[in-house]
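Omission of a single protein chain aside, the complex is shown with its protein chains in their original locations.
And now, chain A:
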Amino acid sequence: MSILIDKKTKVCVQGITGRDGSFHTERMIEYGTKVVCGVTPGKGGTTILGIPVYDTVKEAVEREGANTTIIFVPARFATDALLEAGDSGVGLVVCITEGIPVLDISKVLKFYREKGVTLIGPNSPGLISPGESKVGILPSNIFKKGGVGVISRSGTLTYELVSHITNSGLGESTCIGIGGDPLIGLKFIDCLKQFGKDPDTEAILMVGEIGGHDEEDAADFIVHNISKPVVAFVAGKTAPPGKRMGHAGAIISGGSGTAREKIEKFESVGIRVASEPEEVGELLKGIL
């Protein structure tokens, strides 16, 4: 078992003929993901990697029965791609695109709430349920099916941490990159709820960073709602205030959103925080 995606997930790729879209579609197919269709406006009727391409998401979803879509569309077209995805009948949208205006995302999220559509991202590396399916750009070789659920605001840092989980002999149930933007769809708490109910997830790793206070909110949520062990890592202890550290959402503003606050909060509710990436494997092994 896993959360959000599994062997049955049927995926549509928006921006499938682009450089990144086609490269990662191939990787997803290699991994065993059921990519059933792609969309590039103006290229309907063609195929790429044996996958039929459509002009609109609605048509692609109707014809091929996709229930999930992943977006590789450039930032300036991505807002409309998101709205189109939300109106197509799929239940899950994964947005890899970085650099979408925040106000646009607030409108998209409002639309998704009305339609009952779940968004992962934007500015996300996607997600993977090892041995089941991958909808994203995460390097598959570092993952192994297992009992650790991973939720992260980061990309490569997640891979670093996952490699330590896998090298320690453990594996992952599902690993979700929730995205590095200030406004995102699924947040820590939403993912925690799902991992809490997933029988195959035995422990959870949260990977946070500076900016906002979602980590603190998650810590409070865990105290009352999650009985599974949780381990955390927080990046940005040395980040200067007022500077955006690569991710649009990673900024200490008005003196709040520091790594120190987040680590102290986690520790105050008994969540173990790794002091460096390599410790994560050992911490989880010690618990499981």
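Observations on the structure shown:
As a convention for this text, a contact is a pair of C-beta atoms (placed from the backbone, for glycine too) under 8 Å apart; a residue touches a chain by one contact, two chains touch by 3 or more; residues count from 1.
The rule we apply is simple: contacts and distances are computed from a predicted model.
For the chain that is left out, the UniProt protein name among "histidine kinase", "Copper-binding protein", "Succinate--CoA ligase [ADP-forming] subunit beta" or "ABC transporter" is "Succinate--CoA ligase [ADP-forming] subunit beta". The residue touching the chain not shown here, chosen from A:S88, A:S133 or A:S163, is A:S163. Within the full complex, the residue among A:V35, A:V61, A:C95 or A:L138 touching the omitted chain is A:L138. The chain that is not drawn here is touched, among residues A:G32, A:G65, A:G169 or A:G246, by A:G246.
In the full complex, chain A touches the omitted chain through residues 20, 75-76, 99-107, 109-111, 137-139, 142, 152-160, 163, 180, 182-183, 207, 209-210, 212, 214, 217, 233, 235-240, 242-250, 254-256, 259, 275-278.
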